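Could you have a look at this structure, given as structure tokens, before my questions?
For this depiction, one protein chain was excluded, whereas all remaining protein chains were kept in their positions.
And then subunit A:
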Amino acid sequence: MDPSEVEFLAEKEVVKIIPNFSLDKIYLIGGDLGPFNPGMPVEVPVWLALNLKQRQKCRIVQPEWMDVDKLEEIRDLERKEETFTPVPSPYYMELTKLLLNHASDNIPKADEIRTLVKDIWDTRIAKLRLSADSFISQQEAHAKLDNLTLMEINTTRSFLLNSLNCMYKLRSNLQPGSSRGKSQDY
């Protein structure tokens, strides 16, 4: 999977905007949106919010978790805990990037938020690498990936799957008679 595909999935998340135009309810396959009234907050998917924002038709209200204090709390917890802690949003990395790139004027302390999210990401990736290493070295057969987001799994997927595949093949050599004794045609 490509990161841009993950980003595409993230654009389905809902975010609150304050429009400065009025429009009746619009009916889409994915659900009804609106009605839009100037100054009245309304919830729309991220793709629409970014589109309206680019046309300067709305102001994006930052998600609740996108707040310096809350992110600092999460970061400290993430550093303290051995295991993965629950993240505020399953697409925290993608949403941060999308919202901060397109609507940084609506979000106070954008730079701090960016740094904090990157810190959280780095801590989690280091943990992921550590657990992948212990997973391999203990030759475990299965693992539970709690609280991991799609983007995080995606960065390590091909590497981990390939190496598990190699491990499996090398291990299946250890089973005596698994493929021994098959006729060889030359």
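One rule holds in what follows: contacts are C-beta pairs under 8 Å (C-beta built on N, C-alpha and C of every residue); 3 or more make two chains touch, one makes a residue touch a chain; residues count from 1.
The rule is short, and it goes like this: contacts and distances are computed from a predicted model.
With the options "Prenyl (decaprenyl) diphosphate synthase, subunit 2", "DNA replication complex GINS protein PSF3", "Diphthamide biosynthesis protein 3" or "Cytoplasmic tRNA 2-thiolation protein 2" in hand, the undepicted chain maps to the protein name "DNA replication complex GINS protein PSF3" (source: UniProt). Taking the complete complex into account, A:155 is the one of A:37, A:106, A:123 or A:155 that touches the chain left out.
Within the set A:22, A:54, A:147 or A:163, the residue that contacts the chain not displayed is A:163. Along subunit A, the points of touch with the absent chain fall at residues 2-5, 7, 97, 101, 129, 132-133, 136-139, 151, 154-159, 162-163, 166-167, 169-174, 176, 178-180, 184, 186.
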